[in-house]
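With one protein chain removed, the remaining protein chains of the complex are shown where they sit.
Our next item is chain A:
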């Protein structure tokens, strides 16, 4: 550590902070994915297939979120219909 570094040492620190932040986000994301039931992707696919019978939606229009809270699990389905959807709905 040279003279300059000595006086600089009170300044914000190096790359470790960045590493920690990145890891915290990543690990939280990985853990959430790990706890999900394994049927979720298939469920999502089948829901999309059913919706597609009536409305022309793409894969990204359906999101399936699974959250675990202390005593219960929440399965959240979010389907975004395209703007022209109403015209195509079955009578």
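The rule is short, and it goes like this: contacts are C-beta pairs under 8 Å (C-beta built on N, C-alpha and C of every residue); 3 or more make two chains touch, one makes a residue touch a chain; residues count from 1.
By our rule, contacts and distances are computed from a predicted model.
According to its UniProt record, the chain left out of view corresponds to "Septum site-determining protein MinD" among "2-oxoglutarate oxidoreductase subunit KorA", "Septum site-determining protein MinD", "Cbb3-type cytochrome c oxidase subunit I" or "PadR family transcriptional regulator". For chain A, the residues touching the absent chain in the complete assembly are 1-3, 6, 12-17, 19-20, 22-24, 26-27, 30-31, 34.
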